[in-house]
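Moving on, here comes subunit A:
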Amino acid sequence: MSGLTHEEKIWYWLASTPRLGFKHMVSILEMQISLEEIFADPGSLSMLPEEMRETLKSRADMGRIEEELFSLEKQGIHAVPMPSGEYPPLLREIYRPPLILYVKGSLLRVGELPLGMVGTRLASREGMARMKQIARELADAGVTVVSGMARGIDTACHKGALEAGGVTVAVLGCGVERAYPSENKRLYHAIAETGAVISEFPPGTPPFAGNFPVRNRIISGMSRGILVGEANEASGAHNTARHAYEENRDVFAVPAEKPEQTAELPALLMENGSLSARSAREVLSYYGWAAEEPLQEESPEPGLDFFERELYNLLLKGDMTMQQLADRSGSAAAKVSLTLTKLEVKGLVERLPGNRFGKKI
Partner candidate 1 sequence: MTRERKNTGDLGEALAARYLESRGMRILERKYTIRGGEIDLIAKDGAYTVFVEVKTRRSAAYGTGAESITPRKMAALWRTAEQYAQKHQLLDAPMRFDVVDIFLQRNGNPEITYIKNADIHA
Partner candidate 2 sequence: MLAKVGSCGLMGLGGFHVDVEVDVSSGMPCMEIVGLADTAVKESRERVRSALKNAGFAYPASRIIINLAPADLRKEGPIYDLPIAVGILAASGQVPFSGRRDTVFLGELSLDGEIRGVHGVLPMLIDARSRGMRRAVVPEENAGEAAYIEGLQILPVRNLSELASYMRGEKEMVYCQPGKFAARRESSGDIDFKYIKGQDAAKRAMEIAVAGSHNIFLIGPPGSGKTMLARAVPTIMPLLTFAEALEVTKVHSVSGELRGGIVTERPFRSPHHTASTASLIGGGAKARPGEVSLAHQGVLFLDELPEFRREALEALRQPLEDGFVTVSRVNARVEYPARFMLVASMNPCPCGYYGDPSGKCRCTPGQIRRYLSQRISGPLLNRVDLHVEVARPLYEDLISAREGEPSSAVRNRVEQAREIQRERYQKAGILVNSQLRGGMFDEFCKLDAACELLLSSAFQSLNLSARAYRRILMVARTIADLAGSGEIREEHVAEAVQYRSLDRKYWGGEV
């Protein structure tokens, strides 16, 4: 049996009806009759369209509802209707909160300070590295990192939080039964294990483009504030920022450090008076949280030989192709190749497409 109360199950019955939204729910609740009575006689809901009433009637059977919930649980998914204690309190306050959330993992793990982190899918390595670092430090301090598990900045933030052993929540624009995008399968499982993967869309919903702006309101809705990294003006991140403004949440722009990073959105936000933060420390102190000592930048292993160190130092300045490394170190390609392998094996350097190499982030 699921962990929902009787009333919560009725709520589920209502909320899982297609196209039954917040406004309908409000009018239903205004009727001032108990949920039990509604369950017994769905026909009495005259404010609903005929079709909806028919659907409700056909499902007005507790056994059936319980079966539905059970089959969800077999997939590791549980339903969290609004009245539930697991439902994020901050989310209840937004304009049109989702009536129900489908969850893998548990929202009870969300801490006192949930913060959203968003940005572009086509981010630069530096941009992602920065947001990852910030996420890591925030999570280490106990912040819950909320994001969308999209490619790019989202993924980097989730990973940063996981690396610090913290809690992170991924809000999807499709059903939670599958990882989207598919290459994030491992990430998806890791998040569900220590945090939560959630969605207001019932399992089986495909990732329609239109779902994403809608889910963005949940990212900002369940958080006290959001951090915006590399992004364009016309982007999902901007959409999320707008939701945050509307709901009076804090918006921190993380400005770009280098010209190649896409700095449009953070710059725009700052022009319009939003806060800015260059590091996790600044964000934490804004909320009056004492930050841990910032995590040490990993220093290179002492055991590097002369040539390894030479190549590594070259790469500290930026990514390079093998050809450039050969030219600048004045060495033959063979020597450069084998040294790069040794540096890769030591975890200091990583290989990038196009025969390029860079310091491992």
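The set was built so that all candidates are chains of the complex that A comes from, given by their letters.
Here is the rule we go by: a contact is a pair of C-beta atoms (placed from the backbone, for glycine too) under 8 Å apart; a residue touches a chain by one contact, two chains touch by 3 or more; residues count from 1.
Because the structure is a prediction, the values reported are computed rather than measured.
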Candidate number, among 1 or 2, whose chain touches subunit A in this complex: 2
Touching residues on subunit A, where the partner in the complex is candidate 2: 125, 128, 151, 155-156, 159, 181-184, 187, 321-324, 326-327, 332-334, 336-342, 344-345, 347, 350-356
